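Left out: one protein chain. Kept in place: all the others.
To keep things simple, chains are lettered A, B and C as they appear, and every chain counts its residues starting from 1.
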Amino acid sequence: MTNRVKRSRSFASDNNAGVHPKIMEAIAAANDGHVIAYGDDPYTARALKLFRLGKDVEVFFVFGGTGANVLGLKAATASHHAIICAQTAHINVDECGAPEKFTGCKLLPITTADGKIKAEQIKPLLHEVGFEHHVQPRVISVSQATEMGTVYTPRELQTLAKFAHERNMLLHVDGARIANAAAGLNVKLKETTRDAGVDILSFGGAKNGMMYGEAVVFFDKTLAKDFKYTRKQGTHLPSKMRFISAQFEALLANDLWRQNAQHANQMAQRLAIELGKIPQITFTQKVEANGVFAIVPKKYVPLLQKSYFFYVWNEEISEVRFMTSFDTTEADIADFVGLVKKIVK
Amino acid sequence: MTNRVKRSRSFASDNNAGVHPKIMEAIAAANDGHVIAYGDDPYTARALKLFRLGKDVEVFFVFGGTGANVLGLKAATASHHAIICAQTAHINVDECGAPEKFTGCKLLPITTADGKIKAEQIKPLLHEVGFEHHVQPRVISVSQATEMGTVYTPRELQTLAKFAHERNMLLHVDGARIANAAAGLNVKLKETTRDAGVDILSFGGAKNGMMYGEAVVFFDKTLAKDFKYTRKQGTHLPSKMRFISAQFEALLANDLWRQNAQHANQMAQRLAIELGKIPQITFTQKVEANGVFAIVPKKYVPLLQKSYFFYVWNEEISEVRFMTSFDTTEADIADFVGLVKKIVK
Amino acid sequence: MTNRVKRSRSFASDNNAGVHPKIMEAIAAANDGHVIAYGDDPYTARALKLFRLGKDVEVFFVFGGTGANVLGLKAATASHHAIICAQTAHINVDECGAPEKFTGCKLLPITTADGKIKAEQIKPLLHEVGFEHHVQPRVISVSQATEMGTVYTPRELQTLAKFAHERNMLLHVDGARIANAAAGLNVKLKETTRDAGVDILSFGGAKNGMMYGEAVVFFDKTLAKDFKYTRKQGTHLPSKMRFISAQFEALLANDLWRQNAQHANQMAQRLAIELGKIPQITFTQKVEANGVFAIVPKKYVPLLQKSYFFYVWNEEISEVRFMTSFDTTEADIADFVGLVKKIVK
Partner (left out) sequence: MTNRVKRSRSFASDNNAGVHPKIMEAIAAANDGHVIAYGDDPYTARALKLFRLGKDVEVFFVFGGTGANVLGLKAATASHHAIICAQTAHINVDECGAPEKFTGCKLLPITTADGKIKAEQIKPLLHEVGFEHHVQPRVISVSQATEMGTVYTPRELQTLAKFAHERNMLLHVDGARIANAAAGLNVKLKETTRDAGVDILSFGGAKNGMMYGEAVVFFDKTLAKDFKYTRKQGTHLPSKMRFISAQFEALLANDLWRQNAQHANQMAQRLAIELGKIPQITFTQKVEANGVFAIVPKKYVPLLQKSYFFYVWNEEISEVRFMTSFDTTEADIADFVGLVKKIVK
């Protein structure tokens, strides 16, 4: 990576951002004396209570997002099961095979135009249910928001959940950007999770202003029965848990999660609007969360990357991805769009 | 856990402590703008350089200690290998089977009096080398300091390393308390690791004043060849890596690691000396790091635990463990010892 | 499965056939007194010598084909690797996820028209080589003959092998029907394996007249270094090994393997020629080994299955699969074709 990042904020990824000041404050405030390690502390007790996503919800904190996904999926599967997901899913392409390694399951990826899978596409994967020669589909895993910046509506999730439950399958959500999705849909977290029929959720913190820490949320207690062992064996039981809990407390209290996500989403909208005014740039995906997918003519890309770091998503068609975050400013966008305009001229 | 922890600091565990102020400052200072995620940032570059443990050393940061152990062992083994360790080793009893799950290896535990294994004890485990029906010993894993508060001398480590290397085996060190060991021995980190023939080290941060983060240190580059994949697949590649790196930078610069460890060790010494004046209390282990193992008559234990949380290590003989940490004060010890004296009267 | 199989031989699968008489004789002859278990016996020594596939070849017998594939792949991979194969590959669809479970690897399937993958199709899967977020392609696995009844020419294999080796990858062959392939190509076994650049081969016995037993053949000794442990840990070290060895001895001596395969192939050719005279029947694949893939109008299928058991391959287009075996007779074909003619009238 030889790109020079001249500006203090880039559009590379929402995890290139730092930590929201209020979360940093909460961390500092939690640094007070001794508490019992591994989660038996008042910070954790308070944070868990704030996950008001419905009755009988069980929540477990872990270090990071890949761990959250892998362990949540492990709780739902035996090794002869299959996990259905979009071809573009983080669990399929960005976790170095961690789901297969840790669960033993096969992933069955579905090609999509926008990162969203539809029940109709799943049906052909169910032809071999009951035959021992074949892996048995057990989980439908979707990303909300998707890796393509799109968002499932609650109704779309409900349809998938119903499809799953009617076939003894479960609906798993990789919610690394669940906050951006809920903010984009302008619904409560509960509406896009519990009420939509989701069974297991990875609730992301790091992409929404936290330093580290994710939550695995079970909407069916029986799935969580042995999860404390799965988490520990899965190497994701933090000793100084309070510092994750304090972050979640800050994020969930007073809807900081929503403010952060909303801001990032609005910046993405603004970026898309401004870039849309430049005729050389076209868009490949709807902007429904905090990502903008655009085709930028190949010759301009390295010139832009001299000042702003961002990823080329699809080299063949020169599709690039711009991500905004809780700390993206209007000035950042003005500056960047100004730069684009200058370069394309 | 119904114990009331009345005091702000207990002797339960060094990971019940919080974060050292200088480390907290370093975290706050790192929260400045955007940097590339996953370790391609200047904080990480600087922190890695501070691991001055010899030429050709490769260092990787991970979230936590169980992850560090499991992934370091994975780098050294194939699934038909065996890992030799003390019966009391953290990898054997406190990681919920994570080493077996992730490496596929069998652990071959050795019973010890003081948590330290000797080469002589390993020999009988090597009878079946070369026979396909049996797992093949590949790694000797020791804890430094041990879970019993004892410390291997550099010479003891050298003997084990030589024994291992002569038999195509490797020496792995679970260094959750490597700082306490080096401080206790009054040697440089290098003397108790690289110079002692160690091949792979889990370098612990959390028990020595960090918030989270451990390092897997390879003293043989070939063992590290694929470790970046092992770490990612092992769910231990932190996205906002800079916040671990900044902590390590603070810990390793100006020998903060040694000051913290030395202080904790001294507090353990003082605690042992003071408790040693109470005839009802006897000791089961030498105090060589920051742990004190003592037999406290059963009837006193719950009374003490009303004010100070600590663990009973061996219920049969009423052996308890007191751990000190970087923030233990002389006043804490005076208060606690005073309480013991009051109770045993 | 409620189909009545009226005829003593069906076209369902080559593993529905029994054991060739000469192999049965060899088994009986091996039942003579005691020999050392697990392969340290003269039958095994002789059988291994008959695998004259080149210098430095290492051969290991196992119980069955899925075991052979999975363990051969394990020998070539670490868990962060990926295995590239055709979508239709047995390892991808017919082994209930055994490769993922045992190796931890991800399979990267390629859609093909005829079960054969081409180097060009592999290139897009190599975009992420060197990036830790992504599994690293390490093995190209092909089936020879393919599950679609087609066969790679030696030149096609050479091209794949060269492509693989230039990229630090290996070529694995699932040779459940390697005999049919070599017979169909009219080449020596060596020409379609060693000389074609194959690194690891599952050499199938059961589909060519053996009762049970497969061989994992390594053309690179270094890959076989730890395989005796992998086989034992993989639960595939037969105690009474001599009875597998005696079968391989009978199969490989005097080219029984080729006679059996050639006969099965000829029967497939004859079946295709005869069915080709019936205008209602069309073919979806070339007949290059012992399988015939044909579209049979849906209404005829159940009528035919009353007398002959065979599998519907693709329900949507009413594609069926007919497999011939070493014991298929011209009379079987005449009888079956007569039945088809009667029914379609």
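To be clear about the criterion, a residue touches a chain if its C-beta (ideal position, glycine included) is under 8 Å from a C-beta of that chain, and two chains touch if they have at least 3 such contacts.
From a predicted model like this one, the values you see are computed outputs, not experimental measurements.
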Omitted chain - touching chains that are shown: A, B, C
Contact residue for the chain not shown (choose from C:235, C:254, C:282 or C:314): C:235
Residue of B:34, B:80 or B:207 touching the missing chain in the full complex: B:80
Hidden partner chain, touching residue among A:44, A:136, A:193 or A:328: A:136
Residue touching the undisplayed chain, where the options are B:12, B:27, B:47 or B:96: B:96
Subunit B residues touching the omitted chain (full complex): 79-80, 82, 93-97, 100-101, 104-107, 127, 132-135, 315
Subunit A, residues in touch with the chain not shown (by the definition above): 38, 78-80, 132-133, 136, 226, 228-233, 237
Residues in subunit C touching the chain absent from view: 1, 5, 8-10, 12-13, 15-19, 24, 27-28, 30-37, 40, 63-67, 70, 95-98, 101-102, 206-207, 211-212, 229, 232-240, 243, 309, 325
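Please note the rule applied: only the chains that are shown with their structure count from here on.
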Any chain that touches subunit C and subunit B: A
Per Cα centroids, the chain farthest from subunit B: C
Whole-Å gap separating subunit A and subunit C, where each centre is the average of the chain's CA atoms: 42
Multi-partner residues of subunit C (each touching 2 or more other chains): 79-80, 132-133
